[in-house]
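The complex appears here minus one protein chain, its other protein chains still in place.
Chain IDs A, B and C follow the sequence of writing; residue 1 opens each chain.
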Amino acid sequence: MHLSSATAMLAAARTEAERLGVTVCVSIVDAAAWPVAFIRMEGTILGAIDVSNRKARTAALFQMDSSDFARIACPGGDAYSLENTNGGLTSFGGGVVLKSGDGTFLGAIGVSGASTEDDIAIARVAATALAA
Amino acid sequence: MHLSSATAMLAAARTEAERLGVTVCVSIVDAAAWPVAFIRMEGTILGAIDVSNRKARTAALFQMDSSDFARIACPGGDAYSLENTNGGLTSFGGGVVLKSGDGTFLGAIGVSGASTEDDIAIARVAATALAA
Amino acid sequence: MHLSSATAMLAAARTEAERLGVTVCVSIVDAAAWPVAFIRMEGTILGAIDVSNRKARTAALFQMDSSDFARIACPGGDAYSLENTNGGLTSFGGGVVLKSGDGTFLGAIGVSGASTEDDIAIARVAATALAA
Partner (left out) sequence: MHLSSATAMLAAARTEAERLGVTVCVSIVDAAAWPVAFIRMEGTILGAIDVSNRKARTAALFQMDSSDFARIACPGGDAYSLENTNGGLTSFGGGVVLKSGDGTFLGAIGVSGASTEDDIAIARVAATALAA
């Protein structure tokens, strides 16, 4: 994950959030789940800082979007309690896996602050800036 | 959040608790979720200290009463696992958002020690002392 | 420790801080080191919140003013590492033991936000409000 790729994704996320009329935090982590870059848009609820970080971490640690992780890591799910490992993970959408054009796993992006639907949409739009 | 507003809310909470015949802890935090003032009434269960602090923190971090937060942040809720972010949040009532007359977000109040119903009622009565 | 005694000490601390032209946090704990009451004056540095809590806790847990605790709990002191017990204690002044007129241990007060000298002075003035 190049820092310039990460900042390009942050800029794309910010533009998409503005287009949707929402404010969010955006966190990008590398393939080893370590933070690469982060922004908090003005007016975003403060609780979203930790949530966007955890969404990115969840997606990176399991190489799985957090909306997919949510299906197995919940009461009644096939891997209930998995969400309580690794310091606490996120069992809802907004964490998206990042891959290169040839499918190599590069890290993940987490978005939080809007509705889960909008968070996911922003993360997906931002992810396309990686390939650009 | 002025300290004098916070202490006025603490006094109002205490009066309402006495009227209801219960004892509680009351925590007030500012818009950035930092503590402003706190009291524990004599005879309140000790476990309520941390709970009132977390109720106030939950409401401030998500700008949402903790009773509303409870609907999404629980097993089966749309944001299950959200309650485990930010160091652990409160997924039941008694944390109430504080706003100025013109709707500006000012912080939150948390009440714990009585029934959840009474905790909420005390927090709401106390919140009206802010506007006074 | 009666809550009314605690709030009387908070008011006395606030008056003394205003007289000295400083802003502080004031924390009061009972004989079991559990929080009873707290205030943060407007404009106080945010780092002082945790410090005032720990000063009161230190004085209560060892029934010793934190300025006395400082002499033994430091590198080279007779009880070096004691400051790292109990979740982290405070090895400088501003935590003061509270006793009743007959010498019964009642709890402690912690003050932080000004110089250590002023913090101590404010704590001592506030402590006299207990007996009043």
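FYI, a contact is a pair of C-beta atoms (placed from the backbone, for glycine too) under 8 Å apart; a residue touches a chain by one contact, two chains touch by 3 or more.
Just so it is clear, the model here is predicted, and its values are computed rather than measured.
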Exercise. Of the residues listed, C:Ser4, C:Gln63, C:Asn84 or C:Ser100, which one is in contact with the missing chain?
Worked result: C:Asn84
Exercise. Considering the entire assembly, which residues of subunit C contact the chain that has been omitted?
Worked result: 45-47, 50-51, 54, 70, 73-76, 83-84, 88-92, 116
Problem set entry | Touch residues of subunit B, complete complex, unshown partner | 32, 34
For this session: State which residues belonging to subunit A touch the missing partner chain.
Result: 2-3, 6-7, 34-42, 46, 49
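As a convention for this text, only the chains that are shown with their structure count from here on.
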Seminar exercise, completed: Distance in whole angstrom between the CA centres of subunit B and subunit C is 25
For this session: Report the inter-chain centroid distance for subunit A and subunit B in whole angstrom, where each centroid is the mean of the CA atoms.
Result: 30
For this session: Starting from the mean Cα coordinates of subunit A and subunit C, work out the distance between those two points in Å.
Result: 43
Exercise. Do you know which subunit B residues sit against two or more other chains?
Worked result: none
